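Here's the structure we're looking at; comments come further down.
Yeah, one chain of the complex is gone here, protein chain that is, but the others are all in their spots.
After this line comes subunit A, so read on.
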Amino acid sequence: MIRHLLSGADLDADTATQILDTAAEMAAVSGREVKKLPALRGRTVVNLFYEDSTRTRISFEAAAKRLSADVINFSAKGSSVTKGESLKDTALTLQAMGADAVVVRHPASGAPHRLADWVDGSVVNAGDGTHEHPTQALLDAYTMRSRLGRLAGLSVAVVGDVLHSRVARSNVLLLATLGAKVTLVGPPTLIPVDIAPGTDVCYDLDAVLPSSDVVMMLRVQRERMNDSYFPSAREYARRYGLDGPRMRRLPEHAIVMHPGPMNRGMEITPEVADSSRSTIVEQVTNGVSVRMAVLYLLLGGNNR
């Protein structure tokens, strides 16, 4: 097993599959009346969050607690080299406290990589800047696999602000590893100018829908609207929003995903978000199981 989970690229197909399989076992535990396993008793997991993200933090917290780990929540919002303690000093502090795993959310891309150089414990990237969010990709893959029965050969459209999306980056890497075919869809201003060879790009959502097994809608940050990425929210919604008529162009079995939080009416309409194709609530549930699997395997459920 790998020591840190910093990027979707850290996972080969065997490791990723092992995590998904373990998550399925964890999900079975979560369905029991007593949802707790003793696997990580006496181990310490620190949630180090430099950004507000209640949903990701509580998902990791629930995962660690169900494995009986001691959980410390360290909210360092607003910290930077100019304001307060440096990341390195924080790392040394966590090291001194004996953190076995550090789950880190940070506004700067690459911060988890830096942290991994400075602590002995495992580092789990819970979202860094516009870089990656690998546990989100794992829970998305888990959700696809449980709904559609497989990952290899699936056609997945990732739609929206790919340029700034850590969810998209991790999904592109992981889905390629697991044999799915990804198409990036969005206005050209929100697709990076240089992307790895072999990734498909399409600027026309309607053209992609009939052949998609999965449509993954990305959140569009409100601040993009004032920065000339597209003319207006209305135009964005018209061209790239998923509404009822568009949803009906999908194959019957296709599912609609969103990492949350949603802008209802912007990238997705309530009709779609609340439809039976939508996996949005399942994704949250699956997130806990997948994060249990990640912590369990990284912290040596079976390797130390």
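Just so we're on the same page, a residue touches a chain if its C-beta (ideal position, glycine included) is under 8 Å from a C-beta of that chain, and two chains touch if they have at least 3 such contacts; residues count from 1.
Definition applied: contacts and distances are computed from a predicted model.
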Pick, from "Cytochrome c oxidase subunit 3", "5-oxoprolinase", "D-ribose transporter ATP-binding protein" or "Dihydroorotase", the protein name that UniProt gives for the chain of this complex that is not shown. "Dihydroorotase"
Which one, A:H106, A:K181, A:H258 or A:R291, makes contact with the chain that was left out? A:H106
Identify the residue among A:R145, A:R166, A:H258 or A:R291 that touches the chain left out of the display. A:R166
Of the residues A:D14, A:E33 or A:D194, I need the one that contacts the missing chain. A:D194
Which listed residue, A:K35, A:R114 or A:R246, touches the chain dropped from view? A:R114
Subunit A residues touching the omitted chain (full complex): 80-82, 86-88, 106-111, 113-114, 128-132, 166, 169, 192-196
